[in-house]
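Only one protein chain is missing from this complex, and each of the others stays in its spot.
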Amino acid sequence: MSTASAARIPQTTEPLVALSNVGFRYPGASSDALQGIDLTIERGAFVAVAGTNGSGKSTLCKTLNGLIPNYYVGDLTGDIRVAGLTAAEETVSSLSKKVAYVFQDFENQLVRPTVYEEVIFAPLNFGYPDYKERGERALALLGLSHLRDRWIWQLSGGQKHMTALAAALSLDPDLIIVDEPVAQLDPQRARLVYDKLKLLREQHGKTILVIEHHTEFIADYCDRVILMDKGAIRWIKPVREALSRVEELAELHILPPQVTLAAKRTLEEERQEGESALPYPVTLGEAAEFYRQRDVGSRLNAVDGGSGAQAILRGTAKSGAQEPVVRFDNVTAGYKTIDRTPHRVLKNVSLELREGDRIALVGSNGAGKSTLLKLISGIRRPSEGSVTVCGFRTKDVSPERLADYVSYIYQQPEEMFIEDNIRKDISYFLKARKHPGYAELVDGLMERLRLAGLADRDGRLLSGGQQRRATLAIGLAMRPTVMLLDEPTASLDALSRREVAAMLSGELGSVKTAVIATHDMQLVAEWANRVIVMHNGEVALDTDKRTLFSNSELLRQAGLTPPQITQLGDALNLYPPCLSVDEFVRRVQSALKEEVPAWKPSNKASSTS
Amino acid sequence: MVSAPMRRYELTQSQKLMVFILAMSLYGISNMFSELVPELKLGPIELKVEYFAFIPLTLCILFHPLYAAVGASFGEVIFGELLLGQFGGLGELEKFIEFTLAMYIAGMLVTNPRNRKQLAVASFVAVGIDQMLSAIVDIAKVWAGVEDLEAVPGIPESIVLIEGLSFLNAMAITGILFSLLPTLFLVPRLYGKIEPLLGMKPRDSRVPLSLGQMVTPRLLLVSILFVFVGGAAEFLSEADINFAVWEPEFLEQYGSGFMWVSVGAAALVLAATLYTMFRAKGAAKPKESKL
Partner (left out) sequence: MEAIKQSLIDKLSVEQIKVELMRTAFGRRSTLLSRFDPRVLLGWYTVLAILPWFLSNKFVLLGLLVPVLVLTFSSKVSPLVLFILGLGLVSEISYILIGSLLFGGSLDAVWPLMTLTLKLLIISLASIAVFNSMDPERFSDALLSLGVPGQFSFGVSYGYRMLPILIEEYHNLFYSFRLRGKAPGNRGLLGWRSLVYLVRTAVCTFYPLMLNTAKRTRTTVEALEVKGFTYALASPEARKLKLAYLRVGAADIAFLGISLLYLIALCVGGHWVSF
């Protein structure tokens, strides 16, 4: 399939997508957004496009449905053939019948009020007389028929994504492009989306193209990876080979699966001179087999089961009993629903947050995490019970007053950019309070969070990682006692995610207690010293992270997926659960005292999820 | 992906749709709020937020004034009326025309979004035209609805007084607080910043109107002002009461027929303006028949 030569395949088996020497430049841009792209994609393939931000992934995909050059005007060169059509002769409308596109920002892709209207919208516009059946069929295909009459705003993020996909499917396209499904969804919901894509490919012969840098998903679902760099295709490789190029991926800020990293390090330990170990295992199943061949599980348990486990568990003892910084006394909060029945989001919650706590607040959507944060910040007030923050009852003071103690960082960075540039945004709080010498304080903070070069930029125009750092700076500039963060690592690429996690683990100045509501279990594993699991408006569990990850039933109930490395440990019956690659490798190495035969990839183990 | 396409200030079909949708959503939602904000009554003076005029005005100044104005008016009808179940039928049509016209003209007046003087003038013109037109319609309603108007003393003066007061109130509250100040604050900040978000180039000078040489916005403005003053005065004259400037001879000379002349003039100006608008629209994109 690789590149130019494949374009000469005879007409009968014409590939679905054939690009030859495609280049694109935005008007006024100094360099090409795409250059020399040669690419063929056969029917029925499941391909991932990976690359850093700005490497041209989205630009490439938008040439396939005509948005480039019809919507984003610019100079497009080369030949593009999609599903038997020559793109240059077609419009967005005609190409859209063949190519479905689910945007990264899928929320704004939904333009109709209800699910049903959304899925009939496109076929209706194109004048298909059977538009109703098409809509129903698309819903049935994705198992969404029960949501038919829901309002879009009632849906969860995952359901919205599925609806966007269903709407795209209603035109019965040959190619489905999905732009970063994992970025905006929690891992479990992202997996549902991928399962449906897999089904569409296997049972309905659709060709799937995903823009993705979450390699764990690529490993589980895709069969080929297109790696893009600076507007060009660096290579196209089968998935295992692609993901085994750990160094090359790291260079482009793509993080290989945790199990691949672990296996690579284990292999490096045991490798003989001059022996090549490629490719590494890339899926959980492969890695489990890899370690089982080394009989790691039983050896580890022999080491860790006794005194080892005690040593690991000791490190996570709870902090002592000081005066709590935040206290919830029998708090109930909620609102009235459309039919005027009260809906309680939090039910009778009592909780104490103490100095030194780094709390991860986890649980499925609608479990009450955000409401809990809003109650602490004073945005919302309890309908029963009381919330006391730093000695103030939130009912009695204004949010402005509470802001002297609490900073709350929203999930959507854009909702925190209220000024022209991020320097003003960061200064806003101190300036409003006429803090002497605030300029130096802000300068120092921006320096520390590597924002100095971006001071005059509008927050909205920054990249995802920069936006997060900016909101973090906004929060820290308030010099809060309590810091609240809602999903600080959502929709970040691997590099930015790691950066943000490192910052959160570092110096937080005046912060005595930090609370993070998150679905990111890797963050929980790296950062938290206390985990509160919310379920249906109640505190289901208040514990430490190792206990959380050893309670698989609760995890499943709360819709949480442990980090891949923890899952690997679990598959090998490791106890206590493993939290990081480093820890896993260390524990494995101490267990593996003898030489083991080199691992050979087994085809049976591939593409298991 | 981030870099904005550079283009002449001529909007593509999708960009027009963007401006339209943007104005519709923003003004719509603000209209919903202003419907909800309670009125504050201090004795006879009513402190009322008529509308958040700065939103459509800002958009009319920054983008194509026609699409922004029409979008905003649609937004009002959709969010402020239909979704809240308060649609008032033909009365909305009247508001729609008045408001679109007012915002369009005010937006056309600004040739340089950085010029604060122009912004200030546009702020008052926008609210002024709208309020004036609605005052005319209100007066006309009483005139048409009350039989034997001349036979009932006091009513014409009364209605003029009430409309005058509400006009002044609107100019003071809406004109200053919700038009002038926010517009002066917002336009310079948004100029050059909001356009790239829509993938557009900031406008540096106004698109000339196709009929621009004949019917300038200034002329329209003056005509509307004239018709307003004329209409109001005529209304009083009809009831045998005169402002100092309107001498009885004047009336005798022209008779009550002048009433019809002035109403006709108002209608004519409206028609001309609408015509201009549609011509401008047609000229902006000759090939497409729709917005």
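We just call them A and B in the order they show up, numbering each chain from 1.
As a working rule, contacts are C-beta pairs under 8 Å (C-beta built on N, C-alpha and C of every residue); 3 or more make two chains touch, one makes a residue touch a chain.
It should be emphasised that the depicted structure is a prediction, and the values quoted were computed from it without experimental measurement.
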Identified contact with the non-displayed chain, of A:Glu133, A:Glu268 or A:Glu414: A:Glu414
Chain not shown: contacting residue from A:Ala88, A:Ala432 or A:Ala452: A:Ala432
Option from A:Ile41, A:Ala167 or A:Leu346 whose C-beta touches the chain left out: A:Ala167
Positions on subunit A contacted by the hidden chain, ascending: 65, 67, 70-71, 91-93, 96, 101, 103, 105, 107-113, 117, 121-122, 124-127, 129, 131, 151-153, 167, 335-340, 377-381, 398-401, 403, 407-408, 410, 412, 414-418, 428-429, 432-433, 458, 460, 474, 478
Those residues of subunit B which, in the complete complex, touch the missing chain: 13-14, 17-18, 20-22, 24-26, 28-30, 32-33, 36, 38, 52, 54-55, 58-59, 74-75, 78-79, 82-91, 141-142, 144-149, 151-155, 157-159, 161-162, 177-178, 181-182, 185-186, 189-190, 193-194, 197-199, 288, 290-291
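Everything below uses one rule, namely that only the chains that are shown with their structure count from here on.
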Distance between chain centroids, defined by C-alpha means - subunit A, subunit B (Å): 47
Residue ranges of subunit B in contact with subunit A within the complex: 1-7, 12, 14, 189, 193, 196-197, 199
Residue ranges of subunit A touching subunit B (in the complex, touch as defined): 26-29, 33, 54, 58-59, 71-74, 420, 458, 460-461
